[in-house]
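Here it is, the structure, as structure tokens.
So, chain A:
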Amino acid sequence: MVTVLFYILAGLAIACAISCVYHKNPLFSAVSLIGVFISLACIYLTLSAPFIAVTQILVYAGAIMVLVIFVIMLLNLDEDSPHTNLAYLYGFGGGLGVLLIGQALFVFYAVNRAGQKSVESTAAGQTSSIGKAMYTEYLLPVEIVGILLLMAIVGAMIMSRRLREPSVAASSEE
Partner candidate 1 sequence: MEQIVKTIFPFVVIGVAVFLAFQGVLMIVAYTVLAERKILGWIQGRIGPNRVGPWGLFQPFADLFKFIFKEELAPDESTKVIFYLAPLVALTCALMPIIVYPFGPEIKGSFDFLPYGLGEGITSLPLTIAQMDVGVLYVLAITSVGVYGIALAGWSSNSKYSLMGGLRSSAQLISYELAMGASVIGVVMLAGSLNLSEIINAQINSPFKWFIIPQFIGFIVFMIAAFAETNRVPFDLPEAETELVAGFHTEYSGLKFALFFMAEYVNMFTVSVMCVTLFLGGWYIPGLDLLARTIGMEWLFGAGTIGYAVVSHVGFLTKIFAFLFFYIWVRGTLPRFRFDQLMNFGWKFLLPVSLANVILTVIVVFILNR
Partner candidate 2 sequence: MEYLNENLLTILILLPAFGAVALIGHQLFWKEEAHLKWLTLAFTILNFLISLALLGNVAASENGFFFEKNIPWIEAINTNYHVGVDGFSLWLVILTTFIMPIAVISTWHAVEKRAPAFYVFLLLLESAMLGVFVTLDLLVFYLFFEASLVPMFFLIGIWGGKDRIYAAVKFFIFTALGSLLMLVAIISLYYLHLQATGTGSFDYITLLGSIQSGKLVLAGQAGTLLFLAFALAFSIKVPLFPFHTWLPDAHTEAPTAGSVILAGVLLKMGTYGIMRFNFTLFPEASREMAWIFIILAIIGIIYGALVAMVQPDIKRLVAYSSVAHMGFVVLGMFSFTEAGMQGALYTMLSHGVTTGALFLLVGFIYERRHTRLISEYGGLSSVMPIYATFFVITAMASIGLPFLNGFVGEFMIMLGMWSSTILSGNWNQVATMFAGTGVIFAAVYLLWMVQRVFFGKITNEKNKGLSDLSLREIGLMAPLLFLMVFMGVYPSLFLRESAASVRGIQKIVIGETTKGGTVDSPPEIGQVEKNLPDTN
């Protein structure tokens, strides 16, 4: 049952991912990407990680992609035209793609051959265990995430603020 679900979701995810790359219109890409995110969230559920699944939707679909769509709407972007002066990138991209797909297959083969049994039924995905880990073992990363978020706010403000004549106070003070 779960396997069937997984394959459906995996197919959906790959299809959405390809569509995201394929579409020239950024908004279609964005919508496809949201599809990928939601499929992945469901796949996380099959991996017994409900917290991550919900966070995935909350953060990726609910925050990041909203921002992206927001910006696409704000800038009213046109469709892509093909590369002009960077055409050589197509060849490079193809090569890289083949390489990475090969790598994915290698990983599949290697893990398959190693044939390790996974741990059965675990509480690791439970919200409470994640919460506990966050404030005991992983306290420091969480705190750094705090700093990071704070800094991102400052950075985003600097970048997207309209150009008022800044530091009038500073210049008058000199």
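With respect to how the candidates were assembled, all candidates are chains of the complex that A comes from, given by their letters.
Rule of thumb we're sticking to: a residue touches a chain if its C-beta (ideal position, glycine included) is under 8 Å from a C-beta of that chain, and two chains touch if they have at least 3 such contacts; residues count from 1.
In this text the structure is predicted, and so the values were computed from the model without any measurement.
Visitor: Sort out for me which candidate, 1 or 2, comes into contact with chain A in this complex.
Guide: 1
Visitor: Where on chain A is candidate 1 touching in the complex?
Guide: Per the stated touch rule, the residues are 27-28, 31, 34, 50-51, 54-55, 57-58, 61-63, 65-67, 69-70, 72-74, 126-128.
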